[in-house]
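Of the protein chains in this complex, all but one are displayed in their positions.
Each chain gets a letter, A, B and C, in the order it is written, and its residues are counted from 1.
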Amino acid sequence: MLVSLEAKLINRKYLDSVKELVKPHTPQYCYQCAKCTSACTASKVIPEYKPHLIVALTRMGLIKQLLDSGIIWACTECWKCGEYCPQNVAPVEVIIALKNLAVASGYRPPEDLIAMARNVIELGRISPPIEVLSKEFEIYSRESLNLPPLVRPYAHESMRKTLKDLLGGL
Amino acid sequence: MVKVLLYLGCTIPTKQYAYEISARNVLPRLGVELVEFPEAGCCGFPLKGINKNAWIYMSARILSLASMRNLPILALCNGCDTSLRKIKTLLNEDESLRKYMAKLLANEGIELHTDVEVYHVVDLLHDVVGVNKIKELVKKPLTGIKIASYPGCHLLRPSDIPRPEDSVDPRKFDNLLSALGASVGYYPDKGGCCGATMLPYSAKYALRVVAGKIKNIKEFNFDAVSTSCPYCMEMLDAKQDAARSEVGDESISIPVFYLTQLIGLAIGLSPKELGLSLNLSPVEGVLEKLGVSLSG
Amino acid sequence: MGERFEPRIVVFACNWCSYAGIDLAGVSRIKYPHNVRIVKVMCSGRVHPEMVLKALVDGADGVLITGCHPGDCHYISGNYKTMRRYLLLRKLLRQLGLEERVRLEWISASEGDRWAKVATDFVEHIRRLGPLRLKEVMSAE
Partner (left out) sequence: MGEVRIGVYICHCGKNIGGVINPSRVAEFASKLPNVVVARDYMYMCSSPGQMLIEEDIKRHNLNRVIVAACSPRMHEPTFQGVLKKAGLNPWLLEMVNIREHVTWVHEDVPDKAEEKAKELVYAAVMRAQHLYEITIHRLPVVKSALVIGGGIAGIRAALDLANAGIKVYLVEKKQSIGGKMAQLDKTFPTLDCSKCILTPLMVDVARHPNITIYAYSEVVDVSGSAGDFKVKVRLKPTYVDWSKCTGCGYCTERCPARAPREFDEGLGTRKAIYFDFPQAVPRRPVIDPKYCLWFTKGICRACEKLCPVGAIDFNQKDRYIELNVGAIIVATGYELYDMTKLREYGYGKYKNVITGLQLERLSDADGPTKGKIVRLSDGKEPETVAIVLCAGSRDEKHVRYCCRFGCAAAIKHVYYVKHSVPEAKVFVLYTDIRAFGKGYEEFYQRLRGMDDVYFIRGRPAEIFEAKDGSLIFDVFDSNTGQLLSIKADLVVLESAVVPPKDWESLRRMLKISCDPGGFALELHPKLRPFETTADGIFLAGAIQGPKDIPDTVAHAAAAAAAAIGFLSKGEVESTPYLAVVNEDLCSGCGLCASVCPFDAIEIKEEGGRRIAKVNVIRCKGCGACAATCPSGAMQQNYFTDTQIVSEVSALAGGAK
């Protein structure tokens, strides 16, 4: 498919907000050696996931098609790309910025992540304490294991408010 | 004796109980006094994809709460450790970010402070408690068991902030295992990733990551794996069966222990004191070699 | 709101390192505030304390002396002399309450980016201090 580099595709606003979010890393310095993809955990199991391509699309301003695909959520945040990038571009930082941008522009992150975020807002943790099964199918809980009960975080009410503001209308 | 705030994070106190149990029973015996830190919630690590500032805010909160207690933080989870150290660095380097966070926290009566020491179990035991001290306490050495240390990504990277382990050549974890009498060794990609963060995107692919890891370790003839991260444990241990079926390879089977569990076994604690019945991987063989049984 | 205060800053730059470094900022198109005015000398060791005082008296809000990094002086030890002279000058400036107005910085021929940072920082620093107006004070007396 031919991609036309029209003004609406090269969306400077997107690019500028990514640049702002990833400072002091500079995605424009990328020279496509793809060392990031050679290192990438996700690339080894998801062939279409390529950090160097994400950086290339980002610096071209072709961010919309990237966000539409949802591929950015496959990143395991293992930070290998950031560690080895010869130009200090740190693709992982670019990808985190893109995720933020996606959410801010109305894209929906994976449902499990939304659930975690809601729990953090409401309970202060990504999940309530759950009951677990041992190998012998015995059920254990914090109580039965004699672990102290969990309490809400300090100043939970105000934290809840701040977090809701930051995380938007999830 | 070193006194620290026991910072549990999210996964450990809601799901990975074995880590909490073993840490609570083992660490005091090594001279680490654990002080409860119940008012600390999530470090924000899972939120950074949605909003980076939410992540920074949550960690800034923990750092500030800890500095009110005037004690160092002990993070059990790799994710928490990375968050706290990374955000500490960010806030110390970026004046405007610091001002912004200070304002958010001031709304809820918290004064922003970042001058607090952060430890993870691995560097606390290796650098503060010391390998020799641990060696002295060993009653049942893990002789003859070859254990693969699995430090996990966020013990090592990003290396531009202070990390518990060396990013390319992690040694501390192995030094601790050696102190227990176990044999250790090289295997490719020791600093590799368990794939846990990929779970919300795709469980299928995340399971393939962990299957690959276990295959790798088995090729180098290890008897067991040890980790110090609840996410890695969740992937390597709890999801081991699922990973095996996902790739259809029966050889994917290996016992997985928390570092704290292995230390506990070596200093003579019972499986119950270490929550060992909660490990879902086949740990029985190793326990048998050590002459302990799950029920005992 | 009045207009933003635009400080007037005189910079002494040695020919071999600092002047070349400042040129490099130009060649690399690295932007920095326009407030700096460069006076070229062959070596920072040529800068007499009286020249610094003269700049302040005649209307400069700040003075920056720049030279080669220690050990790199084209004339072997000129920058060490500058450093010693600068320390003495600071003592005098302290008594006059002017020590914040004068700085000594090392800029090598390859540090165009560092020069831009030094210039930006110093202009901001002087801007925070506000105008000096020594000239007005002196002429009023």
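We take it that a residue touches a chain if its C-beta (ideal position, glycine included) is under 8 Å from a C-beta of that chain, and two chains touch if they have at least 3 such contacts.
The structure presented is a predicted model; accordingly, all values stated were derived computationally and were not measured.
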Contact footprint on subunit B, counting only the chain that is left out: 168-169, 186, 188-189, 219-220
Interface with the unshown chain - residue positions in subunit C: 8, 10, 16-17, 19-20, 22-23, 25-27, 29-32, 34, 37-43, 45-48, 50-51, 54-60, 68, 71-78, 81, 85, 108-110, 116, 135
Positions on subunit A contacted by the hidden chain, ascending: 31-39, 43-44, 47, 50, 52, 80, 83-84, 86-88
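Note that in this section only the chains that are shown with their structure count from here on.
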Other chains in touch with both subunit A and subunit C: none
Euclidean distance of C-alpha centroids - subunit A vs subunit C, Å: 46
Distance from the mean Cα position of subunit B to that of subunit A, given in whole angstrom: 21
Between subunit B and subunit C, centroid-to-centroid distance (C-alpha), Å: 52
Multi-partner residues of subunit B (at least 2 other chains): none
Per-residue multi-chain contacts in subunit A, two or more chains: none
Contacting residues of subunit A [partner subunit B, same complex]: 21, 41-42, 44-46, 73-80, 82-83, 90, 96-97, 99-100, 103-104, 109-113, 116-117, 120, 123-130, 132, 134-136, 138, 140, 142, 145, 147-148, 150-156, 158-159, 161-163, 166-168, 170
Complex contacts: residues of subunit B adjacent to subunit A: 9-11, 13-15, 17, 20-21, 24, 36, 38-42, 44, 46-54, 57-58, 61, 65, 104, 107-110, 153-154, 157-159, 167, 192-193, 195-202, 205-206, 208-209, 212, 275, 277-280
